[in-house]
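Input: a single structure, listed below in structure tokens.
In this view, the complex is presented without one of its protein chains, the others remaining in place.
Per-chain numbering from 1; labels A and B assigned in written order.
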Amino acid sequence: MRGQCTYTLGELARICGVEVEGDPCTLIEGVGTLEGAEPGEITFLTNPLYRAQLGHTRATAVILKKQDREATDLPCLITDNPHGCYARVAQKLFPEVRPQPGIHGTAEIHPEARISPLASIGAQAVIEAGALIDDGVVVGAGGYVGERVHLAQDVFLYPRVTLYAGVTLGPRTLVHSGVVIGADGFGMAWQEGRWLKIPQVGSVRIGADVEIGANTTIDRGAIEDTVIEEGVKLDNLIQIAHNCRIGAHTVIAGCTGISGSSRIGARCRIGGGVGIVGHVEICDGVTVSGFSLITKSITQPGVYTSAIPSQPHREWLHTLAHLRGLPEWAERIRRLEMAQVQHDH
Amino acid sequence: MRGQCTYTLGELARICGVEVEGDPCTLIEGVGTLEGAEPGEITFLTNPLYRAQLGHTRATAVILKKQDREATDLPCLITDNPHGCYARVAQKLFPEVRPQPGIHGTAEIHPEARISPLASIGAQAVIEAGALIDDGVVVGAGGYVGERVHLAQDVFLYPRVTLYAGVTLGPRTLVHSGVVIGADGFGMAWQEGRWLKIPQVGSVRIGADVEIGANTTIDRGAIEDTVIEEGVKLDNLIQIAHNCRIGAHTVIAGCTGISGSSRIGARCRIGGGVGIVGHVEICDGVTVSGFSLITKSITQPGVYTSAIPSQPHREWLHTLAHLRGLPEWAERIRRLEMAQVQHDH
Partner (left out) sequence: MRGQCTYTLGELARICGVEVEGDPCTLIEGVGTLEGAEPGEITFLTNPLYRAQLGHTRATAVILKKQDREATDLPCLITDNPHGCYARVAQKLFPEVRPQPGIHGTAEIHPEARISPLASIGAQAVIEAGALIDDGVVVGAGGYVGERVHLAQDVFLYPRVTLYAGVTLGPRTLVHSGVVIGADGFGMAWQEGRWLKIPQVGSVRIGADVEIGANTTIDRGAIEDTVIEEGVKLDNLIQIAHNCRIGAHTVIAGCTGISGSSRIGARCRIGGGVGIVGHVEICDGVTVSGFSLITKSITQPGVYTSAIPSQPHREWLHTLAHLRGLPEWAERIRRLEMAQVQHDH
């Protein structure tokens, strides 16, 4: 994939603070996978499983670890963290493009909103009273920015993001299309045969450098705020319920749901399709495997799992039948043990 | 959290039909949690686990049960249902704010739509031909109201709700942003190596006092309608497939999916991340635990579960290995029993 910019390998090495081997004047114009790269592109090797592919890549240069250096004659960037180095290189070759500052003629801006002249407000966006939009912010087409929302410097909202009243986003936070932040938490009380709505009067506070994937939802707090700390990365179609707190630099993969008032620590890694029940606390540094369920607090870092891989359907039916039969099998083992004890006497 | 209104404790007691203890002239200006409340705010105690926190709350008054009365000297509202009472109090202190009636200049209204002069249509909303919008309805910014949609009195659509043609919503129903109601059900027939689309010609009928969470989807019926009865509360990111019927006052938590033609009874409580297969019937008063799967009809009220809590990964791998080995273990138990029988003879 051809980038928007061109660098020499030496310049990239300097930017990333890594070693270069081979001609530092090699021109790098894009990025590619080991298999798909075209001449002029740089590729990377993180997983030794793919080392064999190095032999026939058409890439012009490779980012890799010292121990993989001998596997290729191509010019290289040598680093302990090829993935991180690749991220920096790709950021340079494909710099983020921000629209020009200014307010599109079709956007609807409340007279009591305050918008930096260095912000960009897209077509058909709606900005409500009391919103505060800082320098460098982008509100994509059709974005909805509710009353008293604060978007800090360089926040980027892709088209069709919805922010309810009072929500705040920290600097450089990036929100993808279809995201809804600040909708009412799922709070109600049962009284006289029906549910009474409990007004959700807290808000949502989101830190700096957060990224939120498409169609993810984050509910406002019942009384106090829902909080997403700095550097958190949320994938698509995630549900964060009211009064959750997600710790700094935690990543959560798609389709995961976190119930109300749960607190996830910092630098956790939560897989996709995970469920976390309400009112639990998960300490820093926990990994939850995809498709697993967390039902109580976790106080030790580590990996936690309850996911079951599929089997051919017929085998699975047997496993299930035995699972259902476990109480009976246990009873039969007990009887065998009793018989043995009697026999031994 | 400071409210928009102020009441005396005595007024709140009267509104809620509960007893007051302590000075009925105490001014209540907001709500707070036991831990976070500020002076002037009222808090509540439902779970006796938190009774110890009563001692050092900074709240000015508390809603609690008679049996918890002795745990505090603060003025109190005494009730069997503190949660319900709190809901009423919070509704009074934070009354729902509705925009002024009128049609925003940027909304696009088909000339054959009928809109009450007491309704409010937000910026950039689109209302199609034949839509019927009653008194007190709010269509938020960017809402899409398809042909022949009927929005009954006081329906509230937050920004960016999409209602396909023919959908009807009952009085006071509240729909959050990103919701899509009436998209085609997932209906197709396999013929000659490809899928033929089956036109989805039913619609969606939603009762009174329903609430629908952000980015939830409810599909239109294949032939007859999909039906959500009155008082149902749906959380975020729920999928309701074509021709489902959800009974009155049932609540469903986030990320749950219900397959086509299933019928859920009244006053059920369906947890988050639940799956319900198609064409089943669940009777009234059933609770499904979060992350569980329902594969057949349920005819008895009660709680149903298939969720497995996580273990440390290494332990879980052992459990899984044993689970896979169950058929073999069963065989070994049988052999032991046979040996014992032979031995006894």
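Assume contacts are C-beta pairs under 8 Å (C-beta built on N, C-alpha and C of every residue); 3 or more make two chains touch, one makes a residue touch a chain.
These numbers come from a predicted model, not from an experiment.
> Which is it among A:Gly146, A:Gly213, A:Gly247 or A:Gly265 that touches the chain not included here?
Once the missing chain is taken into account, the touching residue is A:Gly213.
> For the chain not shown, which residue from A:Ala13, A:Val31, A:Ala152 or A:Val167 touches it across the whole complex?
Checking each option in A:Ala13, A:Val31, A:Ala152 or A:Val167, the one touching the absent chain turns out to be A:Val31.
> Give the residue, chosen from B:Glu29, B:Asp134, B:Asp154 or B:Asp219, that touches the chain omitted from the document.
Once the missing chain is taken into account, the touching residue is B:Asp219.
> Would you indicate which residue among B:Ala61, B:Ile115, B:Ala208 or B:Cys255 is in contact with the undisplayed chain?
B:Cys255
> Which residue, B:Thr79, B:Gln124 or B:Thr250, contacts the hidden chain when the whole complex is considered?
That would be B:Gln124, which touches the missing chain.
> May I ask you to list the residues on chain B that touch the chain which is not drawn?
106, 108, 124, 126, 142, 144, 146, 160, 162, 164, 178, 180, 183-184, 186, 188-199, 201-202, 215, 217, 219, 223-224, 237, 239, 241, 255, 257, 259, 275, 277, 288-289, 292-296, 302-306, 308-309, 311, 318-319, 322-323, 325-326, 329, 332-333, 336, 339, 343
> Touching residues of chain A against the unshown chain: what are they?
Residues of chain A in touch with the missing chain: 1, 3, 31-33, 36, 81, 83-84, 86-88, 90-91, 93-94, 96, 104, 106, 122-124, 140-142, 158-160, 174, 176-178, 209, 211, 213-215, 231, 233, 235-237, 249, 251, 253-255, 272-273, 290-291, 307-313, 316-317, 320, 323-324, 326-327, 329-330, 333, 336-337, 340, 343.
In this section, only the chains that are shown with their structure count from here on.
> Between chain A and chain B, what distance separates the C-alpha centroids? Give it in angstrom.
Measuring from centre to centre gives 25 Å for this pair.
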